[in-house]
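One protein chain omitted, others in place.
Letters are used for the chains, namely A and B, taken in the order the chains are written, and counting of residues starts over at 1 for each.
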Amino acid sequence: MLTVENRPKRDGIILFSDYKAGSGIRRSVEMGRENVLFELRESKLKGRGGAGFSTATKWMLTAAASGEIKYIVCNADEGEPGTFKDKVLLTEYPDLVFDGMVVAGFTIGAKKGLVYLRGEYVYMLKSLERYLDRMRTYNLLGKNILGKEGFDFDIEIRLGAGAYVCGEETALIESLEGHRGEPRNRPPYPVNTGYMGCPTVVNNVETLASVPNILIKGGAWFAKHGTDKSTGSKLFSISGDCKKPGVYELPWGITIDEVLKIVEAENTKAVQVGGASGSCIPKKCFDRKLAYEDAATGGSIMIFNESRNMLNVLKNFMEFFVEESCGQCTPCRVGNVKLLEGIEMIENNEYTFRYINQLKDLCKTMQLASKCGLGQSSPNSFLSILENFKEEIFFKNGNGVYHG
Amino acid sequence: MLILEKNMLTEEIEKLAEQYGNSRASLMPILQAIQIKYNHISDHAQQEIARVLDIHPVEVYGVISFYAFLHAEPRGRNIVRLCKTICCEHAGKDLVEKAIEREIGVKFGETTKDEKFTLEFTSCLGMCDQGPAMMINNEIYTKLDPEKACEILSTIK
Partner (left out) sequence: MDKKDKLRAPVSQQPLKVEKPADTNTIGGTISVQLNEKKVVVPFGTTILDACKENQIYIPTLCHHSDLCIAGNCRVCLVEVEGMRTLQTACSFPITSNIKIRTSTENVRKARRHVIDLLLSEHYGDCYACVRNNNCELQSLAKEYGVDSFTFGHIKEPKYEIDNSSPSVIRDMNKCVNCRRCVRTCIDLQEVGVLEAVGRGNETKITTFMDKPLADVICINCGQCINRCPTGALHANDPSDDIWRAIDDPTKHVVIQTAPSPRAAIAEEFGFPAGTSMTQELNTALRRIGFDKVFDTNFSADLTIMEEGTELLHRLKSKIVEKDDSVKLPQFTSCSPGWVKYIEHFYPDYLDHLSTAKSPQQMFGAVLKTFYAQEYWIDPKDIVTVAVMPCSAKKFECNRPEMNSSGFKDVDYGLTTRELAKMIREAGIHLPEMPKSGFDDPFGEASGAGLIFGATGGVMEAALRTAYELITGREVPFKDLKIEPCRGFEGVKKASVLLEGCKPDYSFLEGVELKFMVAHGTANAMTVMEMLKRGEIDDVHFIEIMGCPGGCIGGGGQPIPTSQEIRTKRAEAIYKEEEGLPIRKSHDNPHITYIYEKFFKEGPCSELSHKLLHTHYTKRGKYIV
């Protein structure tokens, strides 16, 4: 019996529910690939990495793309500040993740799956390899999986080496190919021209982990949870000023207030939703819902209480982007530096509102003109923090003392 | 470098290329293996890797320079990477940083004279709920305080 070592007891509606390792694969073989795609479509599952592209569409496009060789890539380059849900899935629920990959391989006709594991998570490599070996013993990987003629699939784990931008799917593919992790132009999309020029599905760890349960319990069951546009549940990585930080599985559509209650946060001033590239939500908007259609997030929730200096928070984020920008496209390479310089001007009281407004204008260009998601989303926190914490930043300093 | 050492390195790289395949896609695994063993990827190693993979040495250098965990310049035997992202900062990273600097005797970004430690900052380690966190070589240590961090460092050989 294939089991996962040391799985702690967690509660959740979908991912953190009971699952028998390998059963998702068995189910997919029974129902056939068309029905797998049908159930996925029914479930309205969207990519859990943050962009929220329909998983069924992605798989269908890849399945339909011309080419003998296809690949499944599991994006485990979880680098967004404040995100650590994939760490939990990979250490405690590898069965869900790998079963999801095998199902994906079966559905689109790929023979090989690659896991791009971020370099920081190298410590879990051995246990993952061990788990894959056990899957091979149980014929859940390898040739003629579960006795199905021609169903060959295997998984290889590759390590990243400390580059946040490699979480962007085309940069990740570049990195897998042995290049600098610089995002490609899109189109072509990986579903057409991906790893080694072959059609490739790149899915987040959590997306893949959602698949087995959808097959077993049905797409309609999955779609019952969450909201209309954001079905199912989401793993939230909650950190910052609260009593019970950690990873929680909660249905989509839950409000920020509700989340704060669950983790027992007090005196909360702001919540950063979606990591450094997300936006910062002030107290007066805590009734907003966490969902693709409202406050979208790849899972990162960072809580800041009244004692925190929001300009410092922003500066920390911008320093992160300056360092982690791949450096190929102009708006992101130079733009982030200009935003950081702007923050330093505010810090030193050397700013003019005219210039700050020019920077805000620049932010819009960065969102529109950058090559990949990093540059397109890095101005989010700049815009939202300067807007929502205007009084704190411009009218008095962090300690509540008015300037001059 | 002695000729003998050079030959050994060449042999090792050739063996790695055999193991991972001699296409460009094996560049990262080979670089990672050399980085772990030698704490950096020397210019000789880079050229040998370029030779076995049939790419230009400058491309190898370009790749190394892109990734934070790969180094072309010598580093200490143990690389300490302290997370500087906001949650760890709010959890007390600054105190840990100062304590480590005092204990080791060099600043972050530097290597000790005996080449035992290199201190570096890193972006989010994914331990935001257990900060401050640091990574020493392949191991991650969480919920640090200045005392605990220094204790951990004292056990590193």
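In this section, contacts are C-beta pairs under 8 Å (C-beta built on N, C-alpha and C of every residue); 3 or more make two chains touch, one makes a residue touch a chain.
Remember, it's a predicted structure, so these values are computed and weren't measured experimentally.
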Chain not shown: contacting residue from A:192, A:300, A:316 or A:380 | A:192
So which bits of chain B touch the chain we can't see?
-> 23-24, 43, 46-47, 51, 54-59, 61-62, 65-66, 72
At which residues does chain A meet the chain that is not included here?
-> 66-67, 163, 174, 179-180, 182, 184-185, 187-188, 192-193, 197, 322-331, 333-338, 341, 358, 361-362, 364-365, 367-371, 376
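To be clear about the criterion, only the chains that are shown with their structure count from here on.
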Mind listing the chain B positions that touch chain A in their complex?
-> 23-29, 31-32, 53, 62-63, 66-70, 84-87, 89-90, 122-131, 135, 138-140
Mind listing the chain A positions that touch chain B in their complex?
-> 78-84, 86-87, 118-123, 158-164, 175-182, 196, 237-241, 245-247, 272, 276, 302, 304, 308, 313, 316-317, 320, 323-324, 326
